[in-house]
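Only a single protein chain was left out; the remaining protein chains are all shown in position.
Entry: chain A
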Amino acid sequence: MKDSISETVANFLKDFKPFSFLNFEELKVIAKKIRVIHLNKNESLFKINDSLHDYFYVVNSGVVHLTVISDAEETLLNKCYIGDVFGLRPFFAKNNYQMTAKANEESMLYAVPIDVFKPFVSQNSEVLNFLLQSFAQNSTNPTDKINQELISDSVQFIEFQNDLSFFQTLNYNRKPLIVEHNQTIREVAIAMSDNLLDNAFVKETDTVIGIVTDADFRLKVATGKHAIHSHIDKIMTYPVITVTENISLAEAQLVMLSHKVHHLCVTLDGTAHTEIKGVITQNDLVEAQANSPGVLLKEIKRSGTAQQLKSIRYALADIIQQAVTKNIPLQHIFNVSGEITLSIIRRSIEIAILELGSPPVPFAFFSIGSQGRKEQLLLTDYDNFLVYHDVDIQKNRIVKDYFSQLTKRINEILEKIGYKHCEYNHNAHNLQWCKSLSEWIKQYENWINTPGEYTNEHCSIFFDFEFVYGDQNIESEITEAIFSIKNKTLFFDYLGNDALRKPAPLNFFKKFNEEDNGTFNIKAKAIDQLVDIGRLLAFHHGLKGVNNSFYRYKELAIKDADNAEIYLNAADVFLQVSRLRTLEGLKNDNIGIFIDIENLSKSDKEKLKESLHVLKDLEEIVKDTFQLTQFS
């Protein structure tokens, strides 16, 4: 009898690990026993401490979130997309589930019976390895996330959520160099150089008796104390500190500190008399903490491809997610993420320049919009422009050509990293935004002196620029040019009108102005207006050097003491709505514009409503300060 359903299912499975290790006939046998489960949005499949199911699951469509409750707060561990495998716990452990699996959108799952799959696991070592890795995988390692799409199921990781970096297992060199005690120093040194290692273990009849490191060679050989043809055991350091295989980061750190050593020898049972399994160096510890912002910055400088930068951007997303859920002040997160994003962009430009050769004249690259204000936490669109020094007319064409190629390449790289194209084409690749300095100054003068001439241009975001790369003098020249224009009344009035034309967040009945599908567009109806009014007032009061909405309102409170209370309130509200948006965006992997009002708690809802009243007050200030009638 034919069986086309199993064939269809097997066809789906064969593209995904671990099923890709099996042949089609085997997959058909498995597919025959599969059950298909449907989950509604927000329906959970299993919860923490539920007894184990007889199945593990493969996502067929939709997204499933794996979460844990820590400190009475739901923390997102992982998102499972099409083809991801989760719920592997029954393979390896007998106790109950340690996490909750919940559908973030309507999902279809294939439930694979453990009993049916087990024989294939024992027969096929690749499958077993994959499952073990998936189970123990620590999801904080961003490169693996891209390469393998593994879903963490590890227990340690869950229980020590708060200090997860300390309890992750270490990656270390599992093939250390081992030499005999009667080899000469020279031989060992050559072997170490060949293997690009800074250490080697010395053994005598299968027991480790010592370790030699670069330092030993420096202190004992180069100083002339020992000749290079004497035996290696003359200069080795002993005894070697040995540890067991599955040591955690925290433990390894402690052992190193208490013994004042830089290398640990990993053996089978943690004593010196068993087989050597590997070596842990201090460098491994640093790498294990790779998710701290400082290390990320370093890594950005070292990366040479868009792919590497992309994995760093993933790591940044993890940091942001952890920081936001742990109530670290949003302002601080803005700063950190702004710095890291800045260096990612800088590095992208450097990569592009390396490919195209050095530029013919000095230039400067600017970020505008949200990154220009350092308010970008999610992977939203990235707007930018480029200014180059004025050149002779003869050379103009070559120069223009070079920069158009350069900007094209830069934006290609950024797109690969994950930054979307701006829908209004506000990036330097657009020839309109890649011009010489004098043209730019003219452009700004135009915007200020004859506002509203290009009615559908969002020219206001060009006033939130941040210097990224190149010649810093260009930045100061543009800023000078903008602030030296005397009569800006018309421009202010135009901006004021623009700011007030945004849709109101609350309707006449003090209800949220929802979209058709019951969500609230927090960007268009709250954030945009806060940003616009903040920018306008900052210009009006001549605030230089503050591009961030939060700081703008704080500064305004000092400059304009009459309305100080409103400004301070606005600064807080800005952080609050940004936080909401970021959380929503991280949860759903989008840019978080649409907040699901239904899912907010009642107190959150009221708080949000209450805080949005500040927009009305700000509008009043704008109306009082500027003559709005000219444009309306």
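FYI, contacts are C-beta pairs under 8 Å (C-beta built on N, C-alpha and C of every residue); 3 or more make two chains touch, one makes a residue touch a chain; residues count from 1.
One rule holds in what follows: contacts and distances are computed from a predicted model.
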{"item": "Per UniProt record, name of the chain withheld from view [\"Exonuclease domain-containing protein\", \"Cytochrome c oxidase subunit 2\", \"ABC transporter permease\" or \"Thioredoxin\"]", "value": "\"Exonuclease domain-containing protein\""}
{"item": "Contact with the hidden chain (one of A:Ile5, A:Ile190 or A:Leu268)", "value": "A:Ile5"}
{"item": "Which residue of A:Leu52, A:Met108, A:Ile209 or A:Leu356 touches the chain not shown here", "value": "A:Met108"}
{"item": "Missing-partner contacts on chain A, residue numbers", "value": "1-9, 11, 31-38, 40, 61, 106, 108, 111"}
